[in-house]
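Heads up, one of the protein chains got dropped from this complex, but the rest are sitting where they should.
Residue numbering begins at 1 within each chain, and the chains themselves are lettered A and B in the order written.
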Amino acid sequence: MPAYATNMRFKFPIVALTLEIITIILFAVFAVYDDGKGHGHDSHSNDTHHEEPPMKLYPMFQDVHVMIFIGFGFLMTFLKRYGFSSVGVNLLLAAFGLQWGLLMQGIWHLDNGKIKVNIFKMINADFSTATVLISFGAVLGKTSPVQLLIMTILEITIFSINEHLVASTLKASDVGASMIIHAYGAYFGLAVARVLYRPGLRDGHDNEGSVYHSDLFAMIGTVFLWMFWPSFNSAIAETPETQLNAVINTYLSLAACVLSAYAISSLVEHKGKLDMVGQLFPLIFTVTLFQEFKTKTNGFTVVFVPLCSIGTHSERTLAGGVAVGTCADMNIEPFGAMVIGFVAGIISTLGFKYLTPILASNLGIQDTCGVHNLHGMPGILGGLAGIVAVALGKKEGGEAAMQAAALASSLGFALVGGAVTGLIMKLPFWGQPPDQNCFDDSIYWEVPEEEDENEESLAHADHSKNKAEA
Amino acid sequence: MPAYATNMRFKFPIVALTLEIITIILFAVFAVYDDGKGHGHDSHSNDTHHEEPPMKLYPMFQDVHVMIFIGFGFLMTFLKRYGFSSVGVNLLLAAFGLQWGLLMQGIWHLDNGKIKVNIFKMINADFSTATVLISFGAVLGKTSPVQLLIMTILEITIFSINEHLVASTLKASDVGASMIIHAYGAYFGLAVARVLYRPGLRDGHDNEGSVYHSDLFAMIGTVFLWMFWPSFNSAIAETPETQLNAVINTYLSLAACVLSAYAISSLVEHKGKLDMVGQLFPLIFTVTLFQEFKTKTNGFTVVFVPLCSIGTHSERTLAGGVAVGTCADMNIEPFGAMVIGFVAGIISTLGFKYLTPILASNLGIQDTCGVHNLHGMPGILGGLAGIVAVALGKKEGGEAAMQAAALASSLGFALVGGAVTGLIMKLPFWGQPPDQNCFDDSIYWEVPEEEDENEESLAHADHSKNKAEA
Partner (left out) sequence: MPAYATNMRFKFPIVALTLEIITIILFAVFAVYDDGKGHGHDSHSNDTHHEEPPMKLYPMFQDVHVMIFIGFGFLMTFLKRYGFSSVGVNLLLAAFGLQWGLLMQGIWHLDNGKIKVNIFKMINADFSTATVLISFGAVLGKTSPVQLLIMTILEITIFSINEHLVASTLKASDVGASMIIHAYGAYFGLAVARVLYRPGLRDGHDNEGSVYHSDLFAMIGTVFLWMFWPSFNSAIAETPETQLNAVINTYLSLAACVLSAYAISSLVEHKGKLDMVGQLFPLIFTVTLFQEFKTKTNGFTVVFVPLCSIGTHSERTLAGGVAVGTCADMNIEPFGAMVIGFVAGIISTLGFKYLTPILASNLGIQDTCGVHNLHGMPGILGGLAGIVAVALGKKEGGEAAMQAAALASSLGFALVGGAVTGLIMKLPFWGQPPDQNCFDDSIYWEVPEEEDENEESLAHADHSKNKAEA
């Protein structure tokens, strides 16, 4: 049985400062500016980038940067009492992760013993943090910052091994990283969540809900991810022409995904509370993530049922971006990209409806943000689409077997790596929060007492009103 | 009399899936990647773009993309109970619209029977959706997603006809699309709103209000539109030099517009509720859109009066971007752009104050977001400024008569097209929401019960539920 703890007054500073100081020392030893004279052993074989203007990729980098910090950060703000942690811990993990990712990815491509930092490597560093942020979604609300820093180190280290294997050894294609980021990050997180299974949360938690405005904050994250996904999938393409293809494919896949995700959501959702109101016979655009817990438990009160609605619903419009990742730069033609997005929207939506409850009840995988539906299955779909596309000759020099091996490798590293990481995170030292403090900012942050959605504050409100009247 | 309905369980998925499948088939037949070897019959005569690096316009495209999905989406979140629909339906319409726009604009410029997709065409596709999103503002809260999908198809189809006429036949100049997007979108939407006139909403609606944080969400949309407007007006300029001019003109016009809009708002506003508070003698920065309903009805309770304040107020700072659109790439000199923005800010603000109530009471045009003030009048102002600028020789080879014809054409297509579209949207099948469900997310979305403004509003909820049950 793990020891729970909430007091991190010394643990967190010690861990954070130690990690940062070690990182700075490693940078002092290994990192230099790229002077443009290197040999270009970058992953994804982008030797061509080295003769280009040093700032050429900078706008792409900033789009990816927005996805990492605004997109992922605000995507997870749907929980009514966990918004500070979603954005704030996202910032912490990504800020540390990008430094660690620069090192871990850099050591595979040393140039005279040095890591030559450039925009291309910074994009890849941002990418490596995406795996952590996806996994963060699976364990959101149930882990401490110290646990998550440990996860960051391990997940990025293992990621960089798998990435090197896929790109340099297998020479598989995965420009938009359906396999090495999305599938990897999702199954890594699910493995961690399985190891950290909390029976006490089987029947849900009071704070596992959303409020109206928390869902709107989540939409900020969703829409920024949706808009900039073409940059994510094309940033490290090898030529301007394949980059254009990747942009077009992702743009169209995402657009088609919106239609299918909305349509299927509307079709499969039961009417939830809206039946009760009587006069409302809604087109229910949306499923609710935690609704599933209700289905499962039969005892969850209706008040907390329709949660996370727009957040998770709109998330699934992103599945098209995930699924088209691997073959984004291939000649799959615009309609091919749209078919992939269309299918991804359907799969993702059905997953939220039918698969998440099964995972939770039968397999003990409590997936807070439904990353399996958004990143996991669409990631595998992307990997499979890549195998098919390569087999059909849509990528010069590609080999379907290598694509399949890359998918298998990504899943294998994810599941084994995630399980081991979960076990390490379970060590008592790291201060896992007890069940009753899950999904609650106030365990780690100073939360203003006078809150919008806070019953406790009502007494104060009363008080100040009386004062005003006096 | 139209049949009202709220149950869209089958209608919406059938319509959405059918439209998407048809679209994918059309893409399979017509759309290919641009290989850079085309003949370049693009609208706006941008043959030059074809020899340029394929990704050159990509940063511009992403700015426009942010305006479409964040800008327009969040601009409309000011309604206290309609934020999900504003952002979510905006995403739906724009995602479908950009696909449809690529097809509709593409068929005028086929190259060997194919539409060659590139960044330039993607920008134009995003542009075409802007017309729909402007019209959406006029009917916000009073139409179903199915109705709006129908509007999207018709409005973009008619837009592409008018755009072709203006650009290729009349050879008029409208780089920032004051006429073909803003005036067109606004009057199209107003015509639709006229046809869909709801006498039952003459006295306002309980949900037609804003709350403090919904206005702040609207500011996100406003500010992103404001910032990226220079990209909107310059994205498809023909040369880097005219592109620079368009950026400078728009930047300065917007800046001047802020000052005049704020100043005039402060001058013309009556003091509203603030008088009651006694000690507050405010500089009222802002008018309130729905306030106008009060002026009109004399019976609207003061509680729901001061709505949409910052949202609509700050919207008018955008009028400068609209009005300078047509002549953004002309040599009107920086101060000329500032004068246009300055005048646009005044006109837009006075429109909110004096014209919107007249439109609503005398003409039966219920313009939820005041698009007439933000896009309609500034769009016409932009068209007129273009006529004058061309007449003064500020654009090489331009003809003032052709500019005037372009403005007339845009308005004509808008009014006729909008009226016909409104009649089609009025067909009972599409499920127009009944009056009492207007401006309410919960008709289409699963809305969390525990809301911000609502420990308090629970009583209301209770109340309205009782009403519903009664």
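Please note the rule applied: a residue touches a chain if its C-beta (ideal position, glycine included) is under 8 Å from a C-beta of that chain, and two chains touch if they have at least 3 such contacts.
Since we're looking at a predicted model, the values are computed, not measured.
Colleague: Among the options A:59, A:189 or A:386, which residue touches the chain absent from this view?
Modeller: Of the candidates A:59, A:189 or A:386, A:59 is in touch with the missing chain.
Colleague: So one chain is hidden, and I want to know which residue out of B:17, B:190, B:219 or B:359 touches that hidden chain in the complete assembly.
Modeller: Candidates B:17, B:190, B:219 or B:359; residue touching the omitted chain: B:219.
Colleague: Quick one: say which of B:120, B:136, B:159 or B:228 touches the chain that got left out.
Modeller: B:228
Colleague: Identify the residue among B:90, B:260, B:366 or B:409 that touches the chain left out of the display.
Modeller: B:260
Colleague: For the chain that's not shown, point to the residue among A:92, A:161 or A:268 touching it.
Modeller: If we include the chain that is not displayed, A:92 is the one touching it.
Colleague: Could you pull out which residues of subunit B are in touch with the chain that's been left out?
Modeller: Answer for subunit B: residues 59-60, 63, 80, 209-213, 215-216, 219-220, 223-224, 226-228, 231, 240-241, 243-245, 247-248, 251-252, 254-256, 258-260, 262-264, 266-267, 269, 272-274, 277, 279-288, 291, 302-307, 309-310, 313-314, 317, 331, 333-335, 338-339, 342, 452-460 touch the chain left out.
Colleague: Which subunit A residues would touch the chain omitted from the figure, given the whole complex?
Modeller: Subunit A touches the chain not shown through residues 5-13, 16-17, 19-20, 23-25, 27-28, 31-36, 53-55, 58-59, 62, 65-66, 69-70, 73-74, 77, 81, 83-84, 87-88, 91-92, 95-96, 98-99, 117-119, 122, 144-145, 213-214, 217, 220, 431, 436-437, 442-455, 458-465, 468.
Simple rule for what comes next: only the chains that are shown with their structure count from here on.
Colleague: For subunit A versus subunit B, what separation do you get between their C-alpha means, in angstrom?
Modeller: Taking the mean C-alpha position of each chain, the two centres sit 32 Å apart.
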